[in-house]
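With one protein chain removed, the remaining protein chains of the complex are shown where they sit.
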Amino acid sequence: MKIAITAHGDDCHAEVDSRFGRADYFMLYDTEKESWKAIPNTQNVEAAHGAGIQAGQTLAKSGAGILVTGHVGPKAFKVLAAEKISMFSFGDSNGTVEEVLKAMLAGELKSIDIPSGIGVGK
Amino acid sequence: MKELVIVSGKGGTGKTSISAALAFLAPQKVLVDCDVDAANFHLISGAVVRECHDFQAGFEPSIDEQVCTRCGKCSELCRFSAISAGVITSPLDCEGCGVCAFHCPEHAISMKDKHAGNWFVSDTRFGRLIHAELGLAIENSGKLVSQVRQTAKKIAQADHLPLVLIDGPPGIGCPAIAALSGTSLALAVVEPSLSSIHDLKRLVELTSCFNLSTAVCINKSTLHPENTRQIITWCNSKNIPVVGQIPYSEVFRSAIKAGTTVMEIPDNQDVKEQIAELWHNIAKMLGVPLERNEISFFQKFKFFSKN
Partner (left out) sequence: MIISIASGKGGTGKTTLALLLAATRQNITLVDCDVEEPNCHLFLQPKWQDSGREISVMIPHVHQDLCNGCGACSAVCLFNAIAIAGKSALFFDELCHSCGGCLLACQQGAISEVEKPIGVVNTGMASTLSDVRLLNGTLNIGTPSAVPLIKIMKKEVAGLSGEALLDCPPGTSCSMVTAIKNSDYCLLVTEPNSFGRHDLELAMNITSLLKISTGVVINKSDGDLSDESIQSLCDSRNVPVLAKIPHSISFARQYASGIIPDEFRSVAADIWRQIDSERGGKG
């Protein structure tokens, strides 16, 4: 299983990014190999519209089964739900990617069942 | 970092004047003018343009006349009646969908990036201002609004400024949606006219669609006290705080004429007091610093009175 965590930087010590569509990076953790991989989302950070749609497709291609982020907008939610990627939220809390992964594996994070009302990431 | 957006629904209720007055009072902020097709904020903040950026949005067809056989396939498929057998007859109607280019049997049409305006980073008396100028008749105003907002956010983050103050566009369409989405607080500036009340109700429907915190400031409140009361009653019923009531005053007109904010015009204590209270209420709601330094809020207030 691969778990993607939205982050401001490209390693597991980076701060998490609560935005999904406009996240700087997706940090991808492979639970079997216990390894990390960084997927840049730079192109979407610049996009004016539909960042969530593009980011959702990028994530689907990466093979992630789980997404851990702050908020998921309605467009991104539609894509992720169609791709059957489970979504979990760390809300607006700060921390490093590694810390958030720990919380995720410990079952401390809430799943996202409805999109946030806001289409553009905060 | 908090984003405060000033909107109104109806135009001309005093968005820019109130934004400018708040820009004068708020200590640390980045300013944004999101009324990209009729921007005015730069006119009263003494903006000096530091950076000018090209804004490209959407596409426009470019036709190779050497290759075009005038077969008319494009005119048949175009739903916007913008092209006629390889000639763009009505460029303003073209939406840039590319149907003509994709289906040209001779591949005579290509889609090119469209120049859709400019955006600027300027220095003003009140701090950095991000503003823009949309090209004539361009439809991507929402995209340009997003662009200036993102730039402002980046600057605020880099400079550790706690507030982005956004002068919003009128209406409730795409530029308004782009200016509102994801902000921390929407301040609706309304006037006690039936038109403005009507437009406020539509605006609030939109902000509640987006789950945004909304507050109301009644400008020109003394123009029609009965309508002012009606706004307050309605806001109470909707649980929307009325954070300011600014009396009708000629000072707004004189300030625009003088190219300054209302706060910089001598006298008119009642107006200034109300605007200062408005800022006080907003700063509290947002949890941003009220003041530049230790000078207390009310001391600064007295300082105005001396002028």
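For the reader, a short list of remarks on this structure follows.
As written, the chains take the letters A and B, and residue 1 is the first residue of each chain.
Here, a contact is a pair of C-beta atoms (placed from the backbone, for glycine too) under 8 Å apart; a residue touches a chain by one contact, two chains touch by 3 or more.
Bear in mind the structure is a predicted one, so any value in this text is a computation, not a measurement.
Partners of the chain left out, restricted to shown chains and counted across the full complex, are A, B. The residue touching the chain not shown here, chosen from A:Asp30, A:Glu83 or A:Glu99, is A:Glu83.
Of the candidate positions B:His53, B:Arg70, B:His115 or B:His224, contact with the hidden chain is made by B:His224. Of the listed positions B:His107, B:Lys154, B:Arg229 or B:Arg253, the one in contact with the omitted chain in the full complex is B:Arg253. Counting the whole complex, the residues of chain B in touch with the unshown chain are 8-13, 16, 35-40, 43-44, 58-59, 77, 79-80, 92, 95-99, 102-103, 111, 134, 136-139, 141-142, 169-177, 191-195, 198-199, 202, 205-206, 209, 220, 223-224, 226-227, 248, 253, 256-257, 259. With the whole complex as reference, residues 49-50, 53-54, 56-57, 60, 75, 78-80, 82-84 of chain A touch the missing chain.
What we mean here is this: only the chains that are shown with their structure count from here on.
Here the spacing of chain A and chain B, counted between their Cα centres, is 30 Å.
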